[in-house]
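Encoded as structure tokens, the structure appears first; notes follow it.
Note that one protein chain is taken out, while the other chains of the complex remain in position.
Letters A, B, C, D and E mark the chains as written, and numbering starts fresh at 1 in each.
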Amino acid sequence: MKLSTRNLLSGTIKKVEIGNVNAEITLEIAPGIEIVSVVTKSSAKRLELTEGKTAYGLIKSTDVAIAVD
Amino acid sequence: MKLSTRNLLSGTIKKVEIGNVNAEITLEIAPGIEIVSVVTKSSAKRLELTEGKTAYGLIKSTDVAIAVD
Amino acid sequence: MKLSTRNLLSGTIKKVEIGNVNAEITLEIAPGIEIVSVVTKSSAKRLELTEGKTAYGLIKSTDVAIAVD
Amino acid sequence: MKLSTRNLLSGTIKKVEIGNVNAEITLEIAPGIEIVSVVTKSSAKRLELTEGKTAYGLIKSTDVAIAVD
Amino acid sequence: MKLSTRNLLSGTIKKVEIGNVNAEITLEIAPGIEIVSVVTKSSAKRLELTEGKTAYGLIKSTDVAIAVD
Partner (left out) sequence: MKLSTRNLLSGTIKKVEIGNVNAEITLEIAPGIEIVSVVTKSSAKRLELTEGKTAYGLIKSTDVAIAVD
């Protein structure tokens, strides 16, 4: 499957925190660089997201804002 | 200024493409790892985004979807 | 590839309009029911989106608002 | 009221699951085709979303990504 | 029509800039307080957005990030 989504960041799941409705996933995409994702709990279960597993963070380019110092 | 936004990825601007309304910014956040951002042209000018400059990619955790193979 | 994205609507591409930066894709997901997507032009080319092709519309559940009369 | 939002999908509410903060709404927009929406619990109550009711799913065109096999 | 969208900011259109694909709308929601919206050009035409007209800015609560000094 090919996606229009521009950013596909490959990484390793470092942490999975399951709430009532949502789950918070921490993905290490490079040594020391992590991204945090919030998905529904049902998606986390369906994808069997667990620590140590390889996964991708998908981010639309319009959802990336830019800041400068 | 402190932000509620969970993901602040520091990087170096690799490419700036200016369109009529939008601008596409490529940010290298780790060796060989790039993210693409689309902001308005006026924001790109206001922030003086140019190649080689240090910048941050800001991404809300709810805007990060997860995929697994 | 499995996605956390809850909504994957399968359909047939009815129209592809290419702009300078973006492309507008019309997808028929059921007889007479269409959804419109805006992706970057480069994504439209990379995915070779053309009329008549089968494609999926991906929508995060938090991006669906509800209205009632 | 007229909306800039391009996608207004009319349907019937099939399921309403209320969490602590959010509510998950399943809307059937065509026979066998459902979309899932997450709104705040307070919005679900204010709009009196209940099974069997007619409702619309509202989705901005920039929030629809495209995938192809 | 009632919307799940939490933020409905009523205002007066101060500026409409039409691009090839998108349009940028500036809405004054209180004396001296403006918000900027980008919608597709076709939506701007369909809604007949012109300076001086009353309009609403609709913003999902999950799309509002918070910053503090």
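As a working rule, a contact is a pair of C-beta atoms (placed from the backbone, for glycine too) under 8 Å apart; a residue touches a chain by one contact, two chains touch by 3 or more.
What you are looking at is a predicted structure, and each value in this text was computed from that prediction instead of being measured.
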Touching residues (missing chain, whole complex) on chain D: 1-5, 20-22, 40, 60, 62
Sites on chain A contacted by the missing partner chain, in the whole complex: 19-22, 24, 38, 62, 65-69
Interface with the unshown chain - residue positions in chain B: 1-6, 37, 39-40, 42-44, 46-47, 58, 61
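The criterion applied here is as follows: only the chains that are shown with their structure count from here on.
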Distance from the mean Cα position of chain D to that of chain A, given in whole angstrom: 24
Chain centre separation in whole Å, for chain E relative to chain A (CA means): 30
Length of the line joining the C-alpha centres of chain A and chain B, rounded to whole Å: 17
Set of chain B residues in contact with two or more other chains: 5, 20-22, 24, 38, 60, 62, 65-69
